[in-house]
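What follows is a single structure, written as structure tokens, with notes after it.
Every protein chain but one is kept in place in this view of the complex.
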């Protein structure tokens, strides 16, 4: 078992003819992901390898019954691409692109809530269920099937941890990069809840970083709702103090947002927090 | 029994210090309606008769636990007043004001759907449950308690029908004026469903007029969902052909919208349609 | 309120929608000068707020300035469905490859604005909608998002627009929606939006209807109202904030509320008469408004009887009664009057009218019957 993506995922790629889109489509196909189509306006009818290209998500969904979309379009077009996927009825949308304006994302997120589509990202590495589906840019060869659920706000730091897990023979159910932007589609608590409900996931690794209050909320959720053990790593102990947004930012964030605050919140609810990413397997072994 | 408003209605009046607001507050209080407060920005702390005035709906709700609001503010401020009531958690909002711009109402309606508040109106006479609550401008003395549910898109035409019912000894459960604007808060079908579920309502009178497709939708709903008998009157047989909105309006409306279309749709599903308003009691007696 | 073709197109142009570089004229010699400036074949188009002007001969192609002048002379002053043409638009003529329909209006049932498009644009679009509805593409617009590019692309795709035109089309649809929203329009329409032989999109005709209730926000648009295009009585009614439509019957009706007004009109017919007008004095009407309404009704020479039907809610019967008496004081008349006042302050209202020699009634049926009889010369007192 796994969460969010698996063998039944019918994936389309928005921005499939672009440099990143075509490269990662090739990688995902090679991994065995079921990519049923791609979208690039104006290029409908072309092919990327064995994947048919459509002009619009609507046309792609009608032709392929896609149930998931991954977005590689430039940041300028990302908000529109997410809206397009949601309006076409795609239930799971994964936006890899970084640099999407925050106020665009507030508007997009409100639309998604109305439509009932789930977004992961933007500015995230995507999702990977080992040997089933690779939706995004996580390198497939560092993963292996197993019982550890991984959820992370970072990109490459996730790979670091997954690589360490795999090296220690600890496979993963699903690796989820939720992205580090201020407004993102899916937060820690939602993914934690899915891992809690997934029968195969036995332990969970949470990888956080400074800024925002998502880790603090995750700690509250772990204490109140979770039975499975969680280990964590928080990046940013040596980072310069978070550059806050004027007084307003300070009023909103209060004392939260620092690595210390997050580590304290997690440890207080019994989560073991690693000193460095490669220590994670050790902590899992000690559970 | 009744629908929407009754003895437990705790009403506030937005625009209570205005000419219409104060006049109809006096009338409603005299009728026995439980008016717990009023709102006029900048006049908080004053009184209208025995009704305390607040600056904001939020303050009024906190002080009075109001569960219904009736709006008499000028059309310029109506959209804002509706949003304010919904945001303050008022579950039933009745907007009497006419002349609210249509695009404002599209935006307001989308907000209400998100908030879960029900709006009746705008441009409507409001609601009246005989001997319990008068929310709006329907004259109380023409109504009497009984078993007929009345729902209407018109204002004064509703009074005409209610007056005829009362004169013939046919009392009402609740009289509902849903308003005649292109975008309104509550439509025929929603009120018909409530009357269907109300144990005391035995017959329903539906009063429609030319324009839109609400009567045609009501006919479909009556055929599919209703067990109680409905009689109807449709105004506008002699009206000049509906001035449609260009080609677009014609494309949207097709053949619907005329008195003939509505009468045909209703008669097709077994609804008796009166030739004139005062004929309604006769049709009910014949059921 | 409707805008003329030239007003609509000039407004579209403010939003960056390409339109023919035409000008308006009110005389034939102006038409000559404009055609000369344009320097090629031109189209002379009557500016009237009525459909079917093409069929009526109000649109003509001219190959030379002389010909434009000749056409202008014919079209100016022409009567199209009761409206006299006072202004013409001289547009450069365009070679057309294809005609697209593009419009935005309110979809009441969906509670949204909707963009409608078709590759089969032109005057027969309603027929297309009726006979081949699959050629009509609709896109409902989320008020929170406006018209995102993907929706415009979906439309372009579904009407089978050539890809070389997508960028222009997205630009035009987005501009048209902004124009619609920022004007508080209830209709904006480009029909046809043509593909020229140079593969450019061009708004050849334009139509806008504005929401009267929002004109207070748009003083510049409100000023565009062409009162020449209204019957004088309708102008007077609008200025007095009355809703009035002239009809062909003999019974003048003054009613509060649109629904009741229509029902009252229907009743005159039911009893063998015919309504002279629709007139809604609205809610809470005061005596000066009632007086204005009465003057408008009595100005119609066809009116043989007047029927007042007032059911008081916001409107108070005593004020209406005062209004009637005050208007009668100013406009003495022999036309018989039937009054029915019910509702708020009805006793006071009736008491006031008792001073006059009006025919009164209790029920609407009685009132309608008496009005018909009075109009037809039957004694009813």
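Chains: A, B and C, in written order; residue numbering restarts at 1 for each.
Rule of thumb we're sticking to: a residue touches a chain if its C-beta (ideal position, glycine included) is under 8 Å from a C-beta of that chain, and two chains touch if they have at least 3 such contacts.
No experiment lies behind these values; they were computed from the predicted model shown.
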Missing chain: touched chains present in the view: A, B, C
Touch criterion as defined above, residue of C:143, C:192, C:257 or C:283 at the omitted chain: C:143
Hidden partner chain, touching residue among B:80, B:197 or B:282: B:80
Candidates B:6, B:56 or B:167 - the one touching the absent chain: B:56
Candidates A:6, A:75, A:131 or A:144 - the one touching the absent chain: A:75
Touch with the omitted chain, as defined above, among B:110, B:193 or B:223: B:110
In subunit B, positions touching the absent partner: 41-42, 44, 55-59, 77, 80-81, 83-84, 87, 107, 110-111
Absent-chain interface as seen on subunit C, which is shown: 143-144
Missing-partner contacts on subunit A, residue numbers: 20, 24, 27, 75-76, 96, 98-104, 106-107, 109-110, 125, 137-139, 142, 152-160, 163-164, 180, 182-183, 207, 209-210, 212-214, 217, 233, 235-240, 245-252, 254, 275-278
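As a working rule, only the chains that are shown with their structure count from here on.
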Each chain counted as touching subunit A and subunit C at once: none
Rounded Å distance, subunit A centre to subunit C centre (Cα mean): 54
Subunit B-subunit C separation of Cα centroids, rounded to whole Å: 27
Contacts with two or more other chains, residues of subunit C listed in rising order: 142, 144
Junction residues of subunit A - those touching two or more other chains: none
